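With one protein chain held back, the other chains of the complex are shown just where they sit.
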Amino acid sequence: MGFFIETLIGGLMAGMLYSLVALGFVLIYKASGVFNFAQGAMLLFAALAMARFSAWIPEWLGIDSLWLANVIAFFIAGALMYLVAWLIERLVLRPLVNQEGATLLMATLGIAYVLEGLGTSIFGTAIYKIDVGMPKEPVLILEGIFEGGLLINKEDFVAALIAAVLVALLTLFFQKTVTGRALRAVADDHQAAQSIGIPLNHIWVIVWFVAGVVALVAGVIWGSKLGVQFSLATVALRGLPVVILGGLTSIPGAIIGGLIIGVGEKLSEVYLGPMVGGGIEIWFAYQLALVFLLFRPQGLFGEKIIDRV
Amino acid sequence: MPGGINGVKIIFEECETAYATDRGVECYERLKGKNGGATLFQTLSTGATFALTEKAPVDKIPLITAGYGRSESQNGAVFTWNFPLLGTYWVGAEVAIQHIAKKLGGVANLKGKKIALVYHDSPYGKEPIPVLQELGKMHGFEVQLLPVAHPGVEQKATWLQIRQQKPDFVLLWGWGVMNSTALREAQSTGYPREKMMGIWWAGAEPDVKDVAEGAKGYSAMTLQHGAEPNSRVVKDVLDLVYAKGQGTGPKDEVGQVLYMRGLISAMLGVEGVRKAQERFGKGKVMTGEQVRWGLENLNLDQKTLDNMGFASVMRPVQTSCLDHMGSSWVRVHTWNGSKWEFTTPDWYQADEKLLRPTVMLASGKYAEEKKLKPRTPEECKL
Amino acid sequence: MLYRENGQFKTSYAADQQIFPIAQDRWAILGILVFAFVGIPLLGDEYLFRAILIPFLILSLAALGVNILVGFCGQITLGAGAFMAVGAYAAYNFHIRIEGLPLLVSILLGGLTSALVGIVFGIPSLRVRGLYLAVATLAAQFFTDWVFLRIPWFTNNASSGSVSVSNLQIMGWEIATPFDKYMFCLVWLTISALLAKNMTRSAIGRQWMAIRDMDVAAEVIGIRPLFAKLSAFAVSSFFVGTAGALWGFIHLSVGAGRFLGRSFVPVAVHGHYRRPRLDHGQLLRRSLHRHAADRVEPVSAGDRRTVRGHDFDGRRVACRVDHLRLTDHFFPDQGAPRYRPPVVHRQGKTPALAISALSRAGEPVSLLLELLSQTHHYYFNKRRH
């Protein structure tokens, strides 16, 4: 029983991190109708920037405080993400305005390759570390109730907490602010939004920047967990089943989807994996999402696809 | 000192394969005919080695897979073009068990123990499985297999299983980011790193550097060399190459585990060609076939190695037509939080008596499948 | 577009229904074929064949398959790599397990197996659409990777999961040199492209396109989504599967599952969306360099304008929509069809379509009449020839 709960908690915390990645997809899809395959590359790029600047800044400025260096690096990386958002809007989205979803999807594939290449050629290809002082050692709780106690990974716990706060902030931003409403309006109908005077270009820069910041936060968390290197970009693959399960347009969907996928894949790997040789969690996550989709084709919380003939 | 090998200049090409087998094969296809035909290939990937094993005989180009590749290709009678010099993963696995037995105070104590293998789910990661299972049967320990999907950034489930099953030791057959992730997960699930051992791909600086203190106590089987910053050959490289500004990689990586692996692989290739020239003519360009002979007749004794600056880095290598491996020495080194240190006693030798039958069985099966006729000792002499 | 069909009038159904109704297209295709069959063999060296042209042809074939599914039926898929792998492993297994099975048959069987698997993985498309489907098809990718890695039977117990076949021959023609392989792939691709092109011109092709343009509307006029979608999945997977088999047999070995395929997905998909727009296409091609996308340039899919339905058949869609509007206009007071399907806007957005629609706006036929006449033209045409 203790082990089951431990798996469950592990899954939930992993799921929270998936949610964070998924959130990047959702934000951009919601506001610009683009399924952004470059999310993983953005994550990698942001994490690389963060890792390198936090190492460079003490050298350049002679700052001893790791904390201060991290904060400065975070803001520099954030500024870079703004630049990336601006460039993407200028070079890709603007010429492709009003194209079909699939075309934009392909364009983001292009962005992904460019960003990955750019990131590694600017920042190098070695494995870098991000040290934001995440607690590494585990704690055991409820030792009285379960034999051997329940092991909680403190790092995951902190990460999940950060993700939760970020999600709450974003939800408020989307629902309560004028910009948020404009973002949702653009998501629904580019042309109409344009016709009532919402400047699309501006909105897209904002939303890609917000997604960039989400990627940065996710990049910092994953980077501090795994080290910053090329395969960090593949973390985004874990976010894909989450977004389709939760719904491409729903922020709460990304959260719940992340939790379901996280728990589902951990339980499957631990309990079903050994029967079939293991290594099933990735495809199990996709199949799980698919099963949900068969019942709700727009994802659990996705906006209903409304068709009128 | 004349340049090249007895004056024959070396041309080399490289491909970044990102460890993808298809790209490795593509690279091979692209380069094999270039500049009058390739003399030898170093695949640096087990997946690519598997894929090329059937192509090399057609193109007659030897593959040097020093410390990796197909373990059964030690049998040169069947795998005429593969050269897993300096040991294979089977050697590594066997020594890992020797080392564990020593820690436990004798082979007898292996009985009833549980050893988990956390492996990269690829040809490379699967290599040690048959030997470990064989040894498990022999010594009475249980082998638990835990595959990790490429690239290995998600191992939570794996380590939850380890936490549940509490294996006595964990062997790590990882690649790239999988290794540091495994160590971090071990740290955050509280599995003692002292009970973890990796193969050399999981035992280099990048694997542990960023985990730093968290990886303290973790050890790895090196196939002969480890990090050798003080060896003469490294000093030579620094003096003769880097001092002139001709180095290609970061200077501080010279002498690290993976650098040494590349350096030794290159040395073995050059020595193979040199040996071939001894027979087929010095100062001539060697064909793949001639170099194969050279590689099959390598005899690098301690003196030669010392002269080249490899003193205390590696032990003698002597190959033959039937033994393409040439050496089965292994060392174990341990991460102390900031650098790799060799554990004492230094050297282990894999039990050839034990491994040989497995090699013969596997290579025999391969020959049968591919309808190959193994070379006889007589053919070898040609 | 460098040219348009302005001024090329057709006076018979046969002329209107031929494969390439625009003269420039005919000459361009002919030119490319002559160049591919005669020019390149004269110019190319072994390295060019082996490293560039053979993979180029095979990936073009894969792109052809993806084109059918994505471009004609509108079902976005990212699982092409999976179907290549299925085709490759299936062909391999047929080849080694059935003694003396001819190479051609093995490849075709590989393609058929892939088609079956494609149907299975296409089932979600009946319910799931658009980008959701695109991501869902990745499930196929990960699942097949895992299966080929995990179940040794598929790889004939090769511990590495890497298999290959030697001594390829067809009716005595030994395919050994890169040139032989190039010719074999070229012939295969040409036949496949012709088949695909004809299929898209036939009734089933029109069904696919109707589904693509608006599946709900297509269903309303009596097209069965089940049949149309699954047949597109099957045909697409067949081509992709044969491409996989060729890749395994002709080009390289069938690699360890995980590494086979995944990188082809962008290439294959890219092959279809080759030129959504010039600047964008160039950006993609440049950035996809690593994936050797340059190799998927001219021959492949036959019809480069299908992306947005700019072609022969896409025009019809716009056209029949226009008839509705026209009726509207001719009977202003009778409350004739006033509800225009959203497809109007979607297609109407493409000015080129609007213009070509204009050229046909002379005949006031409603949507159904137009469809009837379309099918009538088709059958009429077929009977006569």
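General remarks:
Letters are used for the chains, namely A, B and C, taken in the order the chains are written, and counting of residues starts over at 1 for each.
Operating definition for what follows: a residue touches a chain if its C-beta (ideal position, glycine included) is under 8 Å from a C-beta of that chain, and two chains touch if they have at least 3 such contacts.
The working rule: contacts and distances are computed from a predicted model.
UniProt records the chain missing from this view under the protein name "ABC transporter ATP-binding protein", selected from "Nitrogen regulatory protein P-II family", "ABC transporter ATP-binding protein", "Glutaconyl-CoA decarboxylase subunit beta" or "Dihydroorotate dehydrogenase B (NAD(+)), electron transfer subunit". Of A:A193, A:L240, A:V270 or A:L290, it is A:A193 that touches the chain left out of the display.
Touch with the chain omitted from the figure is made, among A:M1, A:V178 or A:M275, by A:V178.
Residues of subunit A that touch the chain left out of view are 97-98, 178, 181-182, 184-185, 187-199, 249, 303, 306.
In this text, only the chains that are shown with their structure count from here on.
Most remote from subunit A, judged by the distance between CA-atom centroids, is B.
Residue positions of subunit A with contacts to 2 or more other chains are 277, 279, 282. Looking at subunit B, one finds that residues 121, 149 touch two or more other chains. Residue ranges on subunit A touching subunit B, taken from their complex, read 3, 6-7, 10-11, 14, 126-129, 136-138, 151, 153-156, 222, 225-227, 229-232, 234-235, 238, 265-266, 269-270, 273-274, 277-279, 281-282.
Chain contact summary for the complex, subunit C toward subunit A: residues 70, 76, 124, 127-132, 134-136, 138-139, 142-143, 145-146, 149-150, 214, 216-217, 220, 266, 269-270, 273, 276-277, 279-280, 283-284, 287-288, 290, 307-308, 341-342, 349. The part of subunit A that touches subunit C in the complex is made up of residues 29, 35, 91-92, 95-96, 98-103, 105-107, 109-111, 113-114, 117, 237, 240-241, 243-244, 248, 276-277, 279-280, 282-283, 286-287, 289-290, 293-294, 297-299, 302, 305, 307-309.
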